[in-house]
Structures are given as C-alpha cells and as structure tokens.
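Shown here: the complex without one of its protein chains, the others still in place.
On to subunit A.
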Amino acid sequence: MRLITKIVFLYLILSLIVFIIGGIVTIKIISNEVKKEERWFLEERLSSTERYIKRRQPEKDIIRDKVIIKPQKDSIEINNIIFSDTIVYHSTLERPEKHNKLEVGKKIEGNFYKIILYDIIIEQDDIVDGVIESMVKIYILLFVVVIIGSWFISKELLSPFEATLSAIKNFDIKQNEAIHLSDTRTKEFKRLNQFISQMAKKITADYQSLKEFTENASHEIQTPISIAKGKLELLQEGVLTEEQKKLVSDATKSLTNLSKIGNTLTLLAKIDNQEFEQTENTNVNEVLENFLEEYEELILLKGIQLTKKLNEEVNWNIHPVLLEILITNLINNAIKHNLKEDGFIKIYLEDKKLIIENSGKAINHATELLFARFKKGNQSSSSLGLGLAIIHKICKVSGLDIKYINREQLHQITISE
C-alpha cells in the first residue's frame, strides 16, 4: 500500500470519529438553543394569555389547542413557572409529539388561575435528522476531496522522492559517474538526497579502488612470476643433472600454481564486482560440446571413461564467459578428483538440468564446506581448493541452483535454473 493511501485512510478514519462526536455535540447545542427559544416564546404567550384572562375573567376551564386555563377556587402558589416536556397529539402532524410545556399559577384581578401552555417550534427528530444528513454530506465531500486532492498533492509533494528513487535505480556503480539528484525545497528530501549522493560517491570510490586493486594486483604479481618462470626455462636449456632438472621443474610447477591462484582470486573478485552482470540466453549444449571437443582426448588419455547424454537442448540466462568457466571447472573437478583406475565421468543434459557424475574417493565430512574457498576434500592434495568456490559463486550470481550429492564412490553435481 502506498504511503499516501495509508495516510489518507488513517485521516479519513480519524475524521469519521471527529464527525460522529461533532454530530452529537451539534445536536445537543441546537436542541438547547431551540429549547431556549421555545421557552421565550411560551413566556411571551403567557403574557398575552394573562391579558386575555384580564379581559374575560373566565370562570370555567378553557381548553384550547396548546392553551389550558383553569380558574382556581382556593389560593395557589403563584408565579412559579415550571418548564417540562410532555407528549401531546399534534393536530397538523397527526401524531403524538414531544412538546415544551409551561405550567404556572397566576393571580389576576383577585382570582387564581392555573395556566398551562405547550408548543413546539422544531421537533427533536428533525434536528437529529438534519444534523446527521449534513454531517454525512460533508463527510462524503471531505472523502472525495481528500482522495482526489491527495492524489494530486502526493504527485507534486513526492515528486522529488520519486526522482531520487529512479536516480538510485539507474545508478550504475560501474559507470563511474556521480549520481544526479534533482533539487528540492523539502527539508526531509534534501537530507535524503544529500545522504544518498554522499553514499554513492563513497561506494563508487570504494568500487573503483577495489577494481583497480584487483587489476593491479593481478598485473603486479604476474610480471615477476613471468620473469622467474623465464629464468627457470632458460636454466632448463643448459646442461643440468637429472636432480637439478627435477628441482627446476618443481619450481616451475609451484610458480604456475601461484599465478593460477592469483588469476582465480582475481576472477572471484571480478564476479563479486558484478563485472559479468549482463546475461543472455546461452545454449549449454553448444558450450559443452565445444569444451568436450577440446578436452575429450585428455579425459580419455587419463584413462577415464566418458559418457555423455546430451538429449535435450538446454538454455540458461547467464553471461557466456561465466558459463564457459563454470563448465571448465565442473569437468576439471570431475577429472581431478577421479579414481586412479576404472574412473568414469557421466554428463547428462535433461529436464533443463546439467548433471555431472563422476567416480572418486568418498568424502568423510560435511559436503557444504566444500564450496568454501581453499577447502578441499583431502587437505593433503595439492589442488588449490578454489574450483568449487568458483562454481558456487557463478551459480549464485547467475541464479542457478546447485546440488551436490556424494554416495560412497559416486559424486553427483546437478545444476538447474
């Protein structure tokens, strides 16, 4: 629910309560006012009735519409005006109605009279009806005006906020551009915009320095490794004993490992920095076939039996480079951790899933840990322990689901969209 809708809704509920209380108060005030008027009116009629009695001096009771005059034989209390309510049949309305009644004793020309007057100007019901009707009408007017008004006003009032939101949405950290926020005179939005542009500046700067660092680190590390490797290669060219040649070869292996770690960590950082954000509909079959064409021979040379069942066309939304890296790492992993003898790798594409099964030593500890960096199934192995970390990361950023199952000597990784 939009903020403005919530506010309007709450406002309308509150105003409804106010209107109900206001209505009751209004009815009370009007009723009192009307009663006061009626009493004045009755008092005026009383003086004209007195004049009438003075003229006529009746001896019998006079009962007329709204006037009752009763001559009294004995003396009674006089000038004691009592107001009260009474129900009397209303001649024009033809129904009993609540009237205001005045009762008083009077001594006129030596005789005592009891005078009763009653009348109504406005009925109580009419007041209630009138007040309710006007309140309801005003409330409906308020309701309509507030809803329409709030729609226009919120558009105007919240427009800087909407502008800020769309600026944040369009903000691309990789563009290395400052975020553009429109000017506003609203204090809250000013503060928000200030805060956001400061934050964006800092994020951009951090991102740039991180990116530069990963790029520079890769460059700076690879150059000395290149130099050392070259020296070793030149050394290898000379006349060396067998022992020395082995030393050189081992040193070269370690340097290659070092450079691979550098490259892999750079790759992980690049994925983290979302440099492979753009996805496209990529055909998994094609990448897999291309890959196998290049490496199938190697798998066979290593004495591993390869079975592939690429029955189905599978397409994923993924950056093509990431898919290539993913497949390379998956199969490399399956080769590296295979059995020394009678090993197999089975690759299936079915039900929009990529399934890679391979034989290998059973893993004794929790399999989830394998996806962490530098975690290995066998700590003494010389593998880098980064392959599954890359696989995991690529799946995560590409929205792919990965499942790993190990049953004794069977390892199965399933990846699906």
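Keep this in mind: contacts are C-beta pairs under 8 Å (C-beta built on N, C-alpha and C of every residue); 3 or more make two chains touch, one makes a residue touch a chain; residues count from 1.
As a working rule, contacts and distances are computed from a predicted model.
Trainee: Looking at UniProt, which of "Response regulator transcription factor", "2-hydroxyglutaryl-CoA dehydratase, D-component", "Carbohydrate ABC transporter membrane protein 1 (CUT1 family)" or "Chitooligosaccharide deacetylase" names the chain that isn't shown?
Mentor: "Response regulator transcription factor"
Trainee: For the full complex, which residue in A:Asn32, A:Ser48, A:Ser182 or A:Ser226 touches the chain that was left out?
Mentor: Once the missing chain is taken into account, the touching residue is A:Ser226.
Trainee: Can you tell me which of A:Ile147, A:Ala167, A:Leu255 or A:Leu268 touches the chain that was removed from the display?
Mentor: Going through A:Ile147, A:Ala167, A:Leu255 or A:Leu268 one by one, A:Leu255 is the residue touching the chain not shown.
Trainee: Can you say which of A:Leu210, A:Leu298 or A:Ile405 touches the chain missing from this structure?
Mentor: A:Leu298
Trainee: Can you name the residues of subunit A that touch the chain not displayed here?
Mentor: 215, 218-220, 222-223, 225-227, 229-231, 233-234, 236-237, 242, 245-246, 249, 252-257, 259-260, 263, 270, 293-295, 297-298, 301-303, 321, 328, 332, 335-336, 381-383
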